[in-house]
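Please read the structure below before turning to the comments.
What follows is an incomplete set of chains from the complex, kept in their original frame.
Naming follows writing order (A, B and C), and every chain is counted from residue 1.
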Amino acid sequence: MQQLGTEETQRAAAFLAGEIRKMATRPVRLMEVCGTHTVAIFRAGIRQLLPPAVELVSGPGCPVCVTANDFLDTAIAYSRLPGCMIATFGDMLRVPGSSTSLMAAKSAGADVRIVYSPLDALMLAKENRSRQVIFLAVGFETTAPAIAATVQAAEQSGVDNFFVLTAHKLVPPALRFLVESRCRVDGFLLPGHVSSIIGEGPYRFLTQEYDIPAVIAGFEPLAILRAVYTLVLQLHHGECRLENQYTAVVPPAGNPVAQQVLAQVYETVSSRWRGLGVLPASGLTLTSRYRRFDARQQIPVAVEPMRENSGCRCGEVLLGAITPRQCSLFGGPCTPESPVGACMVSVEGTCAAWYKYGTGRWNL
Amino acid sequence: MCLAVPGKIIAKQDLLATVDMNGITRKVSLMLLPQADIGTYVLVHAGFAIQAVDDAEAQKTLELFKELEGYAAAGD
Amino acid sequence: MKNVIQLAHGSGGKLSHELVSAVIQPILGNPVLDQMHDAAAVCIQNTRLAFTTDSFVVKPLFFTGGDIGKLAVCGTVNDLAMTGAVPLFLTLGLIIEEGFSLDELERILHSMARAAGEAGVQIAAGDTKVVEKGAADGIFINTAGIGAIMEGVHISPLNARPGQDIIINGFLGEHALAVMQDRHGLTFPASLNSDCAPLAGLVKEILTKVPEVAVLRDPTRGGLATALNEIALAAKVGMLIEEEALPVSTEVRAVCDILGFDPLYLANEGKMIVLSEHKNTENILTVLHNHPYGREARVIGKVTSQPAGQVGLRTAIGGIRLLDMLTGDQLPRIC
């Protein structure tokens, strides 16, 4: 596919940044909900192009960050059961639970495998019939259908040693919680890839019920800058629209097949979000039909009592209520090498991004 | 939130496609995008094709950026 | 029974001697190795010496563009070269798992011999240990090296000074991805090879023409970003790197996009960073561009005075942000 040259890109970026600067007559707070947006913003240095009045705050859009300790504690407990093998996306390995991490459990001898696809985990189950292979089913609407399809594939191929430990999260309920909380957000950058599954519809309440403009955006630096520009422009003109700027992969209705698979395998439940508490209808669990793939139902395990890391303000960070810099642990006791909270672990975590890309600890 | 990359389907057998992502190939499931055919671009996430890439829409976005760049160049 | 390494190969008895005389000596032998002394007596009068070591535990042992043997020679040769030394002698420490294929060992040793030949170094002494099945993973290799530092050359990370140009000799991240071949179901194109290469000859050419080069460093584990940070920290200088100038191939970029890696943190085994005053840049680039290991060389940034100890990256869209050291290993991720 065709791409823009470097100089063209720079000129387009400069134009957008210039226009934003012109319109930035009053402070606005824009939230990128998606962690991949957060990373792209930091990596591309987009913040440095924006005027001080335009503040970008990060939302609860990193699946690792929003996963609560009890899920990790359960996964770690399973990893220590003889006969169990944990298969997981690499993202989860370093996340601290109440007292340790999967990485540390692995170092101590647990069999933890990193996979790129849930289908690779299913393959592990087929190759290790005497083991119980437990896949850590994390992720938002983008990832959940892939795992749901894998569960269906497991059923079709008659594999009986493949299990999932679910901690999926849904984006729209979190957004609703956010806008109803006391944190001010003037506009939303909506997650492009989640949207490619769920489409535009589920975001309509933002404009219709809460009068907050929102843009579904891609992940190229220029796409993000354009979305920021669009939001600033709407706010400048007092408008409020849901705009889809990622039409290349986000049809208005999303992916109906994926939605169907999701509805067959999973049902909506209330779910614990790190720092936000339990939000109604914000998570997924296996429907009764697929319960035999549910690790929690099929493999009993004793899990340590959940403890939250005292002093960690991940919850407020995830709501955009504070910036990481306002957490007294940031950059001191809490660094990516020795993270206190989950937001410091994932590359997509807000605190990690702030730290790694220098905001709050570096100025040229 | 969700890393996903576009790639071109270069082979397909039932619901298993071989996708070329800028020279890197991988077997990718079409369970979530069963209608995708050889030659089309799809968005790949966690080993699954999760959407088709709409060429015309992609082109439109590119045109828009070129336009912006044009404004900038003119403004120089 | 004959084609595998046995415990006795490492027991110091006859089989050990046989292993040395029938396998190692014919491939790597030279007058120094053939002395079979407790330690090789290497006499280098009036010469400043460089002395270094590295262990190699790479898996798979054989990958596109190299193998553990080539790596073990190039790694240490390059470390010597990065101090402005002409590498002269290596030692070779083998730790081999019982049951390891003798054929593969020979393949590895041949590869070392070739790399040593190209780099102009001799294996001066060696040691072989065999451990029980399960106590190691195939083979581990340690090399240590000494070299004579060239006259008039004073390379040190402490020499980094504001205003100097930062040069890299080619594409980034290829070694790390070559050894990752076929993991996670990915199939790489034939064009993606490890960059593993001995840089001693190239360094000698550069230093002969420009002895006043300030800093050399090979961005191996931890990648370019980590190596630059190490220099910035040591010399208490800043750096500004231009993202658009960084040489990253389409294939490496693609794998990074798929697995969520950053090419600036991927290991290289045939790359070096050269810091030198701007007036020397043209001369250095001329040498580089005329050498097979420098054809894609380019200036990627400049040493600055501020912020001391940190590295900045000017992005493609014109923002400037911190380019930090690597934290932990990069793990493939989906979010």
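Here is the rule we use: contacts are C-beta pairs under 8 Å (C-beta built on N, C-alpha and C of every residue); 3 or more make two chains touch, one makes a residue touch a chain.
Owing to the predicted nature of the structure, the values given are computational and were not obtained by experimental measurement.
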Full-complex stoichiometry, written in the displayed chain labels: A x2, B x2, C x2
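Note that only the chains that are shown with their structure count from here on.
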Centroid spacing, where centroids are CA-atom means, of subunit B and subunit C in whole angstrom: 36
Distance between chain centroids, defined by C-alpha means - subunit A, subunit B (Å): 21
Multi-partner residues of subunit B (each touching 2 or more other chains): 1-3, 45-47
Contacts with 2+ other chains: residues of subunit A: 9, 14, 35-36, 62-63, 89, 116-117, 120, 139, 143, 222, 348
Complex contact set, residues of subunit A against subunit C: 6, 9-10, 13-14, 17, 35-36, 42-49, 62-64, 89-91, 93-94, 114-117, 120, 139, 143, 221-222, 225, 335-337, 346-348, 355-359, 361-364
Contact set on subunit C toward subunit B in their complex: 184-189, 191-192, 250-251, 253-255, 257-258, 260, 333-335
Residue ranges of subunit B in contact with subunit C within the complex: 1-3, 5, 21-27, 44-47
